[in-house]
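The structure follows.
Showing subunit A:
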Amino acid sequence: MPESVFAPWNDASQKPLIRFRNVTKSFGDFTAIDDLTLDIYEQEFFALLGPSGCGKTTMMRMLAGFETPTSGVIELAGQDIAPVPPNKRAVNMMFQSYALFPHLSVYENIAFGLRRGNMPKQDIDDRVSEMLKLTRLEKFARRKPHQISGGQRQRVALARSLAKAPKLLLLDEPLGALDAKLRQATQFELMDIQEKTGTTFVIVTHDQEEAMTVASRVAVMDEGRIMQVATPEHIYEVPESVYVADFIGDVNIIKGAASPVGEQTYQIKWSKTAAPLNAVSDRPFSEGQSCHLAIRPEKVGIHADRPADADNAVQGTILDIAYLGNISTYHVELPGGQIVKAQTANTRRVSRRSFTWEDTVWLSWTATAGVLLAQ
Partner candidate 1 sequence: MQRLILIAVPYTWLLALFLVPFLIVFKISLSDVELAIPPYTPTLSDGIVPFFKALDFENFAFLASDDLYWKAYLSSLRIALISTFLTLLVGYPMAYAMARAPEEWRPTLMMLVILPFWTSFLIRVYAWMGILSQEGFLNQFLLWTGLISEPLTILNTTTAVYIGIVYTYLPFMILPIFAALDRLDGSLIEAAEDLGCSRFQAFWLVTIPLSKNGIVAGSFLVFIPALGEFVIPSLLGGSGTLMIGKVLWEEFFNNRDWPVASAVAVILLLILIIPIVLFQRNQQRQAEAEQ
Partner candidate 2 sequence: MKRLSWFNTTSLTLGFAFLYLPMIILVIYSFNESKLVTVWAGFSTKWYGELLQNEAFLDAAWVTLKVAVLSSTLATVLGTMAAYVLVRGGRFMGRTVFSGMIYAPLVMPEVITGLSLLLLFIGIGLDRGVLTIVLAHTTFAMCYVSVVVSSRLLTFDRSLEEAALDLGCTGFEAFRLVTLPIIAPAVISGWLLAFTLSLDDLVIASFTAGPSATTLPIKIFSAVRLGVSPEINALSTLMIAIVTFGVISASLVSKRNSLRQQRDEQAAARAE
């Protein structure tokens, strides 16, 4: 699904499938969701990303109907869903524990939801077969949940929640119980199924890589509030706050004071001795306003000599080298104690590596490499 085509959130004429309007949910003194407003569109693969306890699971359980908002309104296709009990909602959920019924076979698990309506037996049969085929479980239809592997159980849970063709599918940490390798394969499978069925998926996860891989948009949450909603690329390249920049991937944060030097260009005074840094920013800063420059380590170059035409160049000594196989991260200490990480791809063998501990090196980056943030 090319992002350039599918972007209903930029289209004012599109009606969102789900609207959270000023939703607050508290449990006693604890506020799990704090005055949250959010739109999710049809056919989106929407990820709620955040550390545990940030309220993402509560949002999902409110959509499923297991919790009711303390205040505010949640709309599904324009209808307030507060009075609709879970068993009457066109919303299905895939549980973190999968919640497969241990006393029922794979087939019966998938048919469970279909049998609750008055669907003819033949249609149920057809639908279950379709689901078994979609999730490649045909061979295991007669088995009980404990007779299949973890990955297969995950697919049964998915098939069961999709069987009723819900308007919205909720996935609570759907890959959390799988090991790393299987998880990667399953991520693509999940995207594939989402595309085939055209169902709107809302996934809850604490794994940023997973969210970045599968989602059309990601909402980064913290303490019951949404910090930023954007496409994965946008979240990574243009974070709106230090929190988001820091939460997604690795980042260098350099604190300083901004001073405008031209249209959207600023100088940042960050150290008493060193020269100010140059940066470009859409966000306006006034003279002397404190700011944070966020630069991803892979955008910082490392050199033996001062590069001639760099926008920014600073000198430091190598403190640590983290060798990760495909890449290496250099921790470089600048005069004044600031540590900046620089990442390079290991295109040469280790023995030919150019830098080692205690070496004095130059770091450089362009004026557009970093993002200037107020907070």
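Everything that follows uses one rule, which is that a residue touches a chain if its C-beta (ideal position, glycine included) is under 8 Å from a C-beta of that chain, and two chains touch if they have at least 3 such contacts; residues count from 1.
A word on the picks: all candidates are chains of the complex that A comes from, given by their letters.
Everything quoted here is computed from the prediction, not taken from an experiment.
Between subunit A and the candidates 1 or 2, a touch occurs in this complex only for 2. Interface of subunit A with candidate 2 (complex): residues 64-66, 85-88, 91-93, 95-97, 99, 101-103, 112-113, 116-117, 144, 146-152, 160-161, 164.
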